[in-house]
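Here the complex is missing a single protein chain, while all its other protein chains stay put.
Moving on, here comes chain A:
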Amino acid sequence: MSNRVINLLVPIISIIIGLIVGALVMLVSGYDPVEGYSALWTGIFGDSYTIGNTIRQITPYILAGLAVAFAFRTGLFNIGVEGQLIIGWLAAAWVGYAIELPKVIHIPLALIAAAAAGAFWAFIAGFLKAKFKVHEVIVTIMLNYTALYIANAIIRNLTDGGFKTERIHESASLRSDFLRDITDNSSLHYGIIIALLMVALMWFILEKTTRGYELKAVGFNQNAADYAGMSVNKNIILAMTISGMFAGLGGAMEALGTFQNASIKAGFTGIGFDGIAVALLGANTPLGVIFGASLFGSLKYGSLNMPNAAGIPEEIVSIIIALIIFFVASGYIIRVGLQKLSKKKEGQ
């Protein structure tokens, strides 16, 4: 079996094992897996309303996945997508309600604000990594909680102790009557187009620009990149900043599309951490991210139908997602298994 086939097989096998183990968990817990999975299926593809909302759910997942994947390509682990997303969310919501502008300026401005806010939050980690050799994983974890508490405090300050900001102006909203009409009043919005554009942007940066070549080179081998005259530090900071930009835009999707405001959060949204799963499953490639985000976004939204339709707690899907992450991360053992299998076949 060629390497390429194995690389494709690892995520697919992981998904299949994840779903099988999920079914076993349901069976052991006294639930009916067939009923569970069919409830999941209708929760995703049931009618135009659920399809609309599924696509809406996929949107921030694509951006969170891009953020993690982009950093990974430069050899960085951005586990702080969650925090960057929260900061971006707040920035977009603030620009959305605090200023009034024509739509053609307002939406781009709110998007840029979110991207800049997320980029800044990630820049901190990149800067500390480049200047002080601090491991970005720990810094971004710490920045996640810092972001959560700061965003909550700012929302409280902006609203005199309220729980959510004002609703954003119509001119900053990504929602449209057209999308709502064709999807039976779902909250589908134009964010999906922005997300897909960003996928193209990531592909363009990595594959078609000198800078992208340098970023990847640093990811492959820092010493070699340094020897070739590339500035490792500059590329680390840049990679984190771009990664944070994607994450911030993910927050903008929630602010300008789904929720139309920013509210106080008791805990994380989970999108940032699921972004790690998305990137991992998509092998950190732009196209792979679309695939991973579609899978996990669909599962996540479809799971909401499970308690009603089948009486199964929706957390079963989070269990499945966590298991898939385990299996993809343990790809080494799946590879070994596959190689043994193909050797056996050759022997016959």
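Side notes on the structure shown:
Just so we're on the same page, contacts are C-beta pairs under 8 Å (C-beta built on N, C-alpha and C of every residue); 3 or more make two chains touch, one makes a residue touch a chain; residues count from 1.
Following the convention adopted for this analysis, contacts and distances are computed from a predicted model.
Within the choices "Cell division protein FtsQ", "ABC transporter permease protein YufQ", "Biotin-independent malonate decarboxylase subunit beta" or "Cytochrome c oxidase assembly protein CtaG", the name that UniProt assigns to the complex's undisplayed chain is "ABC transporter permease protein YufQ". Per the touch definition above, the residue from A:137, A:232 or A:338 contacting the chain not shown is A:137.
When you scan A:79, A:168, A:230 or A:310 for touch with the missing chain, the hit is A:79.
Among A:51, A:128, A:253 or A:278, only A:128 touches the chain that is left out of the view. One chain is missing from the display, and on chain A it is touched by residues 29-30, 77, 79, 128, 131-132, 134-135, 137-139, 141-146, 149-150, 152-153, 266-267, 273, 276-277, 280, 313, 315-316, 318-319, 321-323, 325-326, 329-333.
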